[in-house]
Every structure is written in structure tokens, then in C-alpha cells.
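One structure is given below, encoded as C-alpha cells.
One protein chain is absent from this view; the other protein chains keep their places.
Read from first to last, the chains carry the letters A and B; within each, the first residue is number 1.
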Amino acid sequence: MTNVPAYAEAKGGQAQVASAEVRKQPANEVGQGYWRTVWGRLKRDKVTMTVTFILLMIILMAIFAPFVTAYDPYAGGIMRRLKPVGTPGHWLGTDETGRDMWTRIAYGARLSLLTGILPVGVALAVGGLLGIVAGYAGGIVNTLIMRTMDVFYAFPSILLAIAICGMLGSGMTNAILALSIVFIPPMVRIAESVTTQVRTLDFVDAARASGTTTSQIIRHHILNNVMGTILVYATSLISISIVLSAGLSFLGLGAKPPEAEWGLMLTSLRQAIYVQPLVAAIPGFMIFITSMCFNLMSDGFRGAMDIKLNK
Amino acid sequence: MAEAAPKPIVDVRDLKVEFRRREQSVAAVNGVTFSLMPGEVLTILGESGSGKSVTLKALMGLVPDYAHVTGQALVDGKDVVGMSRDELRQIRGPVVSMIFQEPMTALDPVFTIGDQIAEIIKTHEGLSHRAAMKRALELLEMVSIPSAARRLKNYPHEMSGGMRQRAMIAMALACRPSVLLADEPTTALDVTVQIQILLLLRQIQKEMGMAVVFVTHDVGVAAEISDQVAVMYAGRLVETGTVYEVLSERSHPYTEGLLSSTVHGGMKGQPLDMIRGQPPNLAALPPGCSFAPRCSQAVESCHRVEAPAVTLGPGRLVRCIRAQPLLAAE
Partner (left out) sequence: MSAPASYKVYMPPVPEEIRGGKAQPLLIVDKLKKHFPVRGGVLNRVTAVVKAVDDVTFEVQKGEVLGIVGESGCGKSTTARLVMQLIKPDSGTLVYDGDPVGAFRGISVSQLRRKVQMVFQESFASLNPRLSISDSISYAPKMHGTARAEAEERTERLLRDVGLNPAQFARRYPHELSGGQRQRVNIARALALEPKLLILDESVSALDKSVEAQVLNLLVELKEKRDLTYMFISHDLNVVEFISDRVLVMYLGKVVETGPVDEIYRNPRHPYTKALLRSKPSFDPAHRTTEMPLTGDPPSPLNPPSGCRFRTRCAFAESICAATAPELDATPDSPPQHAVACHMFVAGSGHSRAISGGLV
């Protein structure tokens, strides 16, 4: 492919057109695909790169929790209760039963991230699918799906999550299930609106006009173009999900003591707020940082994926 | 020239507009010079990205904040370049006003046509609401909107494209401006409506003795409306003159190419003479003459040296290296 003969000589007048057109394009851009362009822009965006790095660190910390600390997250000791930040051996201090805070935070990241990410994942799969179907099919299917979603929309998300948790009973699994249900309607709505937009573009008609089947169109033309937007939106939902799941645990509807989970840690350290305010604030700080990083990352992705800038 | 010679109402000298952005800066207008007498119609003819619309917007101070504007643009004796927001607000309406390609975006969807026109009259002339509405009615009648009194109470979306365009013209004329700027006002219209709007503009312009700067990409429209034509390419005026001179002499190769590649009657059955290639990227203009890469008559020096502006007569300017011997021959 690289060594196509000098076409300009071969084809006379019309070929001049091509060579003149080519001259205009800077050489370094040739064949740069969409995702490469996005990556190029992301690399230049310092904020997004920084928050992504922080998130990566938090995730690594969660995965390798046993390797970053020597303590057992459940082993406490009356003598070591509520040590301040900077205590030798316990650099983040200890909690109200004397468990090492750093260990608890590292292990707690596992549950907190899980309850943050998993509901969004479930909502992405279910809501994304429903939304794409609604958007592509239109008509009665659309009305049916979208009106059902509107019913869920009538309640504020935190109240809905509490209500579902209350019905199903407390526990991690139920908390995740409740949050999944809460996140499905917004996911459907986003997926439906981008799909509707893409479906009306001429290239979908052009594909239909070439005899492409509906499932092929959805797989090759629709998914390709809507996934980016949907994924970005899902990332921004993670930040909300982390806060909500921490909230559920805080209310006693999610994780159960003695499990390590940031929201739960916040509840149990509540009483210690006048004794060791700094230690009591650590789980809250972690929730804040993680949630904000997901939010900023999502913003950064959204900006980088805006292809229209390059039109 | 005698002292009694009327002063131009628009006088632009070496106007430059550069859009400075983080990633790159784009030179949209690169030294444009022209002047316009009261009661004349000047058409700036050019393709997309030639800088014609930006030039027009600069005359009204409508460029965004990241645009860097230099040079001089006298409108009715006052320099628009470097004017404060307040000063601009004062001249917009009574001195200079503008009509756009898409009236739907230029009209406010939540107010009636009558209210929008009256609002302008009230701000600039301090009339009462009743008097302003009366003027609005006269204006709608002037732009030949049928059953104007009823139309005053219409919202923009209740009108057809041609009627909206007329309403926008009425709004632009509300304070009897000395200069009207028209940015492709007929491009989005059907051909039968386009000619109506052109005839209307021509008639109103004569009646009011107003100067008009008209921007279009359509040679046919330019032939219908202009006294003067300025052909713009890559942010520069490559040829200026009266409409007869520019359309018949075509001294610049770009003008020649543009005119012969525009399809009109009697060209059937033969390949169209065309300009090869695409308009240049304004972020990376070629050195020398911007048109040289597409010019069939370019010589080696065209790619190195910027083409000189050769004056062939009063108001008649050609920016081409080949124009020099042309002048000598005469």
C-alpha cells in the first residue's frame, strides 16, 4: 500500500486535483484514527492525567492491600485506641477499637470501590442496552421503555436507594442491587438520546441503503458511535455511586461491622470526632478524593472525545 | 480630487483579524483595505474560510474576545477597532446594523416580532411603546410583509423562512442605519424567495441612500446586487472594482477560476474549468501568494514572494504578479 506509483503522472488532469489536495494535510496527522486523536489530547491534559494516576494508585492500593500493610484490618486492641495521626507504627493513627487506620483504609478501598463501580457496571449493561434499543427502535418500544424509566425518575436517587434497601433488607449485595436499580434510568436516558441522534445521521441510512441488516448496523455503526458518550457518563456516575454507597453504609444499610468500608468507618468514628478529629476525617477525605477524581476524569474524557472540534 | 468629494462612509485600512487559541492561531483576515461611499453596495465575494464573514463582523465589533484585531475600520468617521462595549452599543443600530444568514438564530424566539423591533427603537430613540409599535408596523410594511399588523404579534417560529428574513431586515433598519452589513442573507432561502429579498434590499437601499456591505459566495447574487465587488481569498482581497470590471475583466486568476467554475446557463456538455485543490488552511498559509498552490499560471516567484497589490484605476485593485505588465501595457 505504501508504494503506490506516482498517480499524478498516470492519470493526467484529474490527478492534479488529488495531489493539490494532499499538499494541504500536515504529514504527522495522516491516518490518525479517532482513538489516537483522543489519546493525544488526553496526554496533553495534565489534570486528567493526574486524577487518573491518583485513581490508579487507589485501585492498586485496594488490590494489593495485604502487601501495603503488615496489620490485620480486624485486629484491634484496647491499649491502642484512637492514636493520633503520625503515631510510630500507625502513621494514620488507629480507630476506636485500636485497628490501624492505614490498614482499614487500604482494605476499605476494596469494598468502597466495589460498591461504587459494580452498580454502575450493572446499570451500564442493562440501561445501556435498553437505551440503545429504545433509541434505535423508536415508536412504541421507545415509549414503553422511556415512560417506565420516568416512573423511577420521579424519586430522588438517594431516597430511592434507601427505599429499595429498606425493602430488600440491609447488606452489601442488596446495597449494590439497590444502587444498580437507581442508576439504570439515567443510563437509559443517555443511551437513548445519543442513539436517537446517531440513528438519524445519513451514514446509518447509507448503511441501510447498502443492504446492511439491523443487527449489523447496531453493532458496527451505532455501538461504535454511542459507546464513548455512554462510558464517559458511566464514569461520572461512579463518583455519585461511591458517595451513595458510603451513605448507605453510614446509615447502616450497606456494609456491616466489623467490615472495612469507608462509609461505615465514617459512622463508627463519628463518636471520636472530638477526640481525634483528624483520624475521624480520613475516611471522609478518601470518599471525597475518589469521587472527585472519577468526576474530573470523566470531564477530561468528555472534552477529549469531542470530535467536532476537529471537523 | 476636489475638496467637495464626499467622504467614504466605510473606510477600512489594513484590517487584520487573528484568532488566537491555545493550540494554534488562525489568521482569518490578513490586511484588508477598502472604502465605500454612502449609498453604494459593496459585495465581498469568497468561498468558505476566505474571511469574508469575519471582516463583516469586525466592522461591527462582533468578533469574540480571543480575536486579535488590528488596523483601522472607520464607520461613519469612527474607528470600530478598539471601541469599548458601550461605544459599540451606541453605533449598533443607528449607524451600522447587520442581517444574518439564519434569521431563526438572530431573532429571539420568546418575543413577538413587533416587541423585538419596538424594543430597539425604544432603546435608541426613547420613544413610547405605542409610538415604537407604530414605527414597527411601518417597517414591516416597508419590507412588504403581507397583513403586517397581524404579523407584529407573531413569534419568529410562526413565520416562514422568507417572512422571517424580511422581519430581520425590518429590525436591522429600525434605526435607519447609514451602513447595513449583510452576511449571506439569501443563502438559506429558496431561489424564488431569494430574488424577492434581493429586489427588496435593492429597493430599500436606494430609497434610504444606505451603504451596504454584502457578503456572499454566489456570483449570481453579487451580479444582482452590487455596485462594487471585492473578491476575497485566504483573508485578502485579491481583486476589487466595479461589478462590471470584476465580472468581465477577471484580472486575478482566482476570480477567473471562481467565475468559470460557477455553473450557469449554457455550459452544458463540456467539462467545467475548475480550480484544482482546496482552499488553504488559514492556520498554515503558504508563503508567498496564498493562491499560488492552486494557480494554473503561478510562476516560481509566486511561491516565495507575496503578490503585490497593483492599482489599475480608482478603486480597482488586483493582487497578482501578473497584473504588473498588464498595467504597463495600458
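Basically, contacts are C-beta pairs under 8 Å (C-beta built on N, C-alpha and C of every residue); 3 or more make two chains touch, one makes a residue touch a chain.
What you see is a predicted model, and the numbers here were worked out from it, not measured in a lab.
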Hidden-chain contact residue, picked from the options B:V10, B:L42 or B:L247: B:L247
Contacting the left-out chain in the complete assembly, out of B:V219, B:C289 or B:I321: B:V219
Interface with the undisplayed chain - residues on subunit A: 1-4, 7, 11, 14-15, 17-19, 21-22, 24-25, 29-34, 37, 201-203, 205-212, 216, 220-221, 224-225, 307, 310-311
Residues in subunit B touching the chain absent from view: 47-48, 146, 160-163, 190-196, 198-199, 217-221, 223-224, 226, 243-244, 247, 257-258, 261-265, 267-268, 271-276, 278-279
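Just so it is clear, only the chains that are shown with their structure count from here on.
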Subunit A-subunit B separation of Cα centroids, rounded to whole Å: 49
